[in-house]
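With one protein chain removed, the remaining protein chains of the complex are shown where they sit.
Let's look at chain A:
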Amino acid sequence: MLHTVNKSPFQNSSLENCLRVAQPGDVILLLEDGVYAASAGTAKSSLIEQAVKRHTVYAIDADLKARGLANLVKEVRVASYGDFVDLVEQHPVHAWL
């Protein structure tokens, strides 16, 4: 399963809700305002620091750059829109809007 999260972790609990039900091995993709969760050293960084132990976590490159985010939680992988397409092809998708 591929879980996509597009909301800021400071704004609502989409990411927390997602992580509560995501199964080990599921893939998490952060996009749009969701990429703020990948930022290191914030009050919400521990969510993704924990998540990377159970999941592969991606963040969309264009969304990171638009928001000026370069200092990321270490294990987060940066994904292009092309990678996004590949992931959608490989997994059923659950969008946490």
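Methods note: a residue touches a chain if its C-beta (ideal position, glycine included) is under 8 Å from a C-beta of that chain, and two chains touch if they have at least 3 such contacts; residues count from 1.
The rule is short, and it goes like this: contacts and distances are computed from a predicted model.
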Given "Acyl-CoA dehydrogenase family protein", "Sulfur oxidoreductase", "Transmembrane protein" or "Carbohydrate ABC transporter permease", the protein name in the UniProt record of the chain not shown would be "Sulfur oxidoreductase"
Check the options A:L47, A:A62 or A:L87 and report the residue that touches the missing chain.
-> A:A62
Absent chain, residues of chain A that touch it | 6-8, 10-11, 32-33, 36, 39-45, 61-63, 65-71
